[in-house]
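A single protein chain has been omitted; all remaining protein chains appear in their positions.
Up next is chain A:
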Amino acid sequence: MSLARANRLTPWMFLAPAAVIMAIALIYPLGYMIWGSFRAWDPSQTIGEAEFVGLKNYVTLWNDPNFRESLGVTLRFAFVVVVVEMVIGVGLALLLDRDIRGMSLLRTMFILPMMIAPVVVGLMWRYMYHPTVGTFNRTLESIGLPTVDWLGQHALLSVIIADIWQWTPFIFILSLAALQSLPRSALEAARIDGATAWQQIWHIKLPLMMPVLIVTGLLRLIDAFKVLEVILVLTEGGPGLSTEILALRISRTATEFRELGVAAAMSNYLLILLLLLTMAMFAFTRWQEARAARIRAASEDDQ
């Protein structure tokens, strides 16, 4: 009797530490934030002392041109970065999917950028973008071209380039793995039928990789909304608001403007956005699994 009860409790004993920590330090803070977003709350008050203002923070934000600008920058940044990284990453994977000596060493070198601290990535690129001593402008100068004001006029572009440098390898590695796990028989059949390399890519490889590519793209998109440190170090959101992504604006609203309630409401907007993306990804994988199961069932019926 007591043994049976102990057995029933076992999973919870394994789960308890994780559940407790996540409840205290993730779920509770999230609830606290939602609660705080309805209040006029500044850092000197505890949340109980702050005045309840209903949806005011949300409405203020929605009508705030700066917030909209920042939202626009975030969306632009995320979509450009993901599209470019997908194109380059998948392209490279298709190009490098061959048996060559030292492939593993090559992959090691490629994942280096994303293992390094974003702060350090920002630091390196800030040096390279530097108007006078930076690598890019010096190179341009030495071949007689006019220099570019990287972090001034073209700040968003510069930030995007740095992100592409850091994260294209992620897409590359995942699509390479997807490519190498494709069924050899389909490719073999295409080759025997005389398909050209391009036809193989368009009609066989890309469609078969599509499920993995979509999940990869969504994962990358979710991550692109989290980027903060690189931009903070490179431009601090400036000049003006041109690179002030939402994450940066949240942190500035909280620490510089000292409006915790507004910052909480802003965090909520960001959270809702990410929640939608996550659900899209989740729904997609479920749909994919269901479809795979259906196909499997159908092929079993045929036999």
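The rule we apply is simple: contacts are C-beta pairs under 8 Å (C-beta built on N, C-alpha and C of every residue); 3 or more make two chains touch, one makes a residue touch a chain; residues count from 1.
FYI, contacts and distances are computed from a predicted model.
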Omitted chain, identified by the protein name its UniProt record gives, among "ATP-binding cassette domain-containing protein", "Nitrogenase iron-molybdenum cofactor biosynthesis protein NifE", "Carbohydrate ABC transporter permease" or "Small redox-active disulfide protein 2": "Carbohydrate ABC transporter permease"
Sole contact to the chain not displayed, among A:28, A:52, A:79 or A:257: A:28
From A:83, A:275 or A:295, residue that would touch the chain that is not displayed: A:275
Interface with the unshown chain - residue positions in chain A: 7-8, 10-12, 14-15, 17-19, 21-22, 24-30, 32-33, 36, 41, 43, 46-47, 92, 95-96, 98-101, 104, 106-113, 115-120, 122-128, 133, 135, 138, 165, 169-170, 173-174, 177, 212, 215-216, 219, 222, 225-226, 228-229, 232-233, 236, 246-248, 250-251, 254-255, 260, 263-264, 267, 270-271, 274-275, 277-278, 281-282, 284-285
